[in-house]
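See below for the structure under consideration.
All protein chains of the complex are present and in place, except for one that has been dropped.
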Amino acid sequence: MLRLSLIPLGLLVLLAGAMFWSGGAVERRADFTFINRGENKTLDLGVMSWMQDIRLAYQLWEGLYTLDPKTLEPIPGVADRIELSADKTVYTFHIRPTARWSDGKPLTSGDFIFGWRRMLEQPGEYTYLFDYLKGARNYEDAYGKWKEALAAWDKAKRQGSKPIAPDFGQVGVEAPDRLTLRVTLEHPVAYFPSLCAYIPFFPQYEPCMKAFAQLDSTGTYIASYDQSFTRPPNLVSNGPYALKEWSFKRRVRLTASPHYWNAGAVQSRVIDQIYADDALAQFRMYEGGGVDWLADVDGDMAADLLDKGRKDLHLIPAFGTYFYDFNCNPTLPNGVKNPFADARVRRAFSMAIDKRPIVENVTRTGEPIATTYIPRGVFADYVSPPGIAYQPQEAARLLAEAGYRGGAGFPRVRILFNNDFTQHGEVAQVIRRQWQQTLGVVLDLEGVEIKVFGDRLHQHEFDVCRGSWYGDYDDPSTFTDVYKSTSDNNNPAWKNTAYDELLERAAVEPDQHKRLKILADAENLMLEDAPIVPLFQYVGRYLYRDNVQGIPLDARQMIMMQSVKVDRR
Amino acid sequence: MTAIAPEATPERFVAAESSDGLWRRVVASRRVLLGGGVLLAILIACLASLPWTTRSGHPLYYDQQNPQQSLQSPRLNSVALWFGTDSLGHSLLGRSLLGGLISLSIGIGAAAIAVTLGVTVGVVAGYRGGWLDALLMRSVDVLYGLPYILLVILFKIALEGPLTNLFARMQWGSEHWYSATSAANLFVLFLAIGLVSWLTMARVIRGQVLSLRSQPFIEACRATGLKERRIFLRHLLPNLIGPIMVYATLTVPSAILQESFLSFLGVGIQPPLPTWGSLASEGMSKALNPIHARLWLLVVPCTFLAVTLLSLNFLGDGLRDVFDPKRDAAKI
Partner (left out) sequence: MFRFLLWRLAQFPLILLIIYVITFLLAWVAPGTPFEQTDRKLNPVALEQLKQQFHAEHWYTFLAYYPVKMVGGDLGPSLVYKGWSVNDILFTSLPISVTLGLFAMAIALIAGSFVGTLAAVRRGGAFDYASLFAALVGISLPGFVVAGVLIVLFSDKLHWLPSAGWGTFRQMVLPAVALSLMPLAYIARLTRASMIDVLNADYVRTARAKGLAREAVIWRHAFRNAFLPVFSFLGPAAAATLTGSFVVEKVFNINGLGQHFVNSVLNRDQTLILGTVMVYSLFLLTFNLLVDIGYAFIDPRIDVTAKAM
């Protein structure tokens, strides 16, 4: 019996040991605690593109321009004096002498050049934004070609002369001295301050990255950086906060940087971003008081909170649209002739959707029904085109005109969606049923995991699929650029030369009013040709109590946490 | 959810018996009757309602969306509302009835695959013995060590795409009369769950074959020069029916639970088709939400699920007693 009782005893000893091994110490409560949208993917400015990461980047870094904490309009950031030439193509930025990196070293114009150069030499998601810089596009292309030539030279046993790298001097950015940065643009860009306040234009600190550089096979250039430079204590940033701790999928802790030029204005000294995956768990943590701000309340939960009239739920029409893409290639992935290659069919399918049940029964948080791709009213002075309304009879007529009367002869197509959120499946069910009833076509649903979804989207391996786009910066082109023929994100593979030409014209148009008109024409052209059906405008769903001040209710859903204050009394 | 099964004690299964005695014990076993009866009732309800649950336009149709009846709590004024509705206004009764059929077919299909594989491996290993036995049983050991969740998901993901394309190509005629995605989806669920559920079966059957092989009547068959095939089919297999039935019955509930787990992950059944598991996992966030608990969304599918699995477990345990009279003493 003694021996037997040793078993539970041994188990308990093991358990105690394991608890000691896994437990964490209790620490000081942060001044502001929040749950971000999803898990952080990266804190490398060069490859960043997810909203949750960008939110953190705004706390860690500061650009030449930054965002006003209340209005989120661009205001001067680390540059205190900015001069613009008469032809509006040359910006001269004077960097504040008091601007410092979080390790105390002064911020210089060279840090900007380093960061921007890296964006061109190691192109990422947002490299196209640098196309406005004089010579940047050329340099990027030349550099890419040089990399290929170098690899070819290496493969050919290094015969002949080594290819010579293109000269960065051709790019319109220079540093006359340590605190001055001169930027020359291809043509006037009205929203250049907005771009400068956006993450790819932030400075990057070479000394903290140097040790993590990974050279190419010939040892000539830096191919990439080992991403561990983004983890504390390696990461050095120049914003109001420094990265103190990053526990995997548990917590990110930011502390006020003592070297920030405006450190006195920082309200919350310590900020915790807590990670929670499950919607109910998130909500319970908030209700328990451990979390001050839920940045992305689950849709179902928000709908119920709205029903109950909860005052701490804040809904903001967001900078993003939920839509469906039609594959516009001549054939479908299975080799059948693609009916959606005919614009009449796409228009018919667009007209056949009654969007009310989607926002009233599925999303349920007052999402505005969308007929346009660019959310209405988020850009001042931009007049949205009407888009395609719900017209079931006209839809049936158009489909018959295209040769599929009552759906006869229409191939059995599939709606593709990612199944990590149940709402995508519910929207697809509603639409499938409506198309079936209004048009007489039979469809299947195909829910796949997000990884497969992404791959298939890029390879245009779908018939119809769900899609969404969030704007990045304060100009309609952040939406319209997506459907350029050359765009990587043009998932429907829709190619329209008239559209491309309009966008080219808009890009060089100096007059802002005319520019917006051209962009509106482009959007109208696209909506009428219907490669996508807009369904609804996203709604941002925040949850925070009265004692939290300084969270702007803005469509872009950004936040400057140095102005956030939580009254804990 | 787990693939664990209580330790098998294969040697105890009866070696040979007249079918008369067996039947008498089946009828005498209260658990077999109770489990089987409830199961049969559920199965009949699901099957009998099929004409309504699959007829587009009928209130019980599994995809009968009704925006005006979103999230109604259960009420008695119309059959479709007996168990309430979900957010799209689907009748939960209709969806539960069809969902039950799909859940049960996934369970039975997976069990069938598990039985086929497990019996084959078990018989080959037990009967041939030697290095083949060692190899097969060591592989079973290794497979036991693999995290089966990961295997199910990997099987599901790796097989679903190719199968969908295969099914789509197999359509004949101009009318596309069945859904390639749903067919592939269901098939791959059988396959994935079945492929990870055969291990216990293989072990049990091998043990049973080993103990049978050494018994005098098989030795006698050998001695009289009967062909191996005949020995196997006429003398060995009938004696394996007992354990096969018991473990097949116990594999069905675990397969159904595994499907519900896959639905929870979002890689289970494809909407709009329902299963009990997918109904429960969809209903979770709306049912257990502290703001507005719509309990029926969880209670209805879970009751169906629990009652069915309970009766399957009862049936399995009861059958075990029927085939293994000595176990009577240890009736669980």
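Note that the chains take the letters A and B in the order they are written out, and that residue 1 is the start of every chain.
Please note the rule applied: a contact is a pair of C-beta atoms (placed from the backbone, for glycine too) under 8 Å apart; a residue touches a chain by one contact, two chains touch by 3 or more.
Note that this is a predicted model, so its numbers are computed, not measured.
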item	value
Chains in view touching the one left out	A, B
Touch criterion as defined above, residue of B:S49, B:T85 or B:S281 at the omitted chain	B:S281
From A:I95, A:L120 or A:A276, residue that would touch the chain that is not displayed	A:A276
Contacting the left-out chain in the complete assembly, out of A:D167, A:D381 or A:D455	A:D455
Candidate in contact with the missing chain, chosen from B:L93, B:I106, B:A180 or B:L257	B:L257
Among B:G57, B:G130 or B:G145, residue touching the chain not depicted	B:G145
Touch residues of chain A, complete complex, unshown partner	1, 3-4, 6-8, 11-12, 14-15, 18-19, 21-24, 26, 41-44, 47, 49, 122-123, 125, 144, 147-148, 151, 214, 216-217, 223-224, 226-231, 247-250, 275-278, 280-282, 284-285, 288, 290, 449-455, 458, 488
Chain B, residues in touch with the chain not shown (by the definition above)	1-4, 6-7, 139, 141-142, 144-151, 153-155, 157-158, 161, 203, 207, 253, 257, 260-261, 264-265, 267, 277, 280-281, 284, 288, 290, 293, 298, 302, 305-306, 309-310, 313-314, 329-332
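In this section, only the chains that are shown with their structure count from here on.
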item	value
Inter-chain centre distance, chain A versus chain B - centres from mean C-alpha coordinates, in Å	44
Of all residues in chain B, those that touch chain A in their complex	63, 65, 67, 70, 87-89, 157, 161, 164-165, 168-169, 171, 174, 176, 179-182, 266-267, 270-272, 282, 285-286, 288-292
Of all residues in chain A, those that touch chain B in their complex	279-280, 283-284, 287, 298, 300-301, 304-305, 307-308, 310, 334, 356-357, 360-362, 364, 409, 411-412, 414, 419-420, 422, 425-426, 428-430, 432-433, 442, 444-447, 449, 452
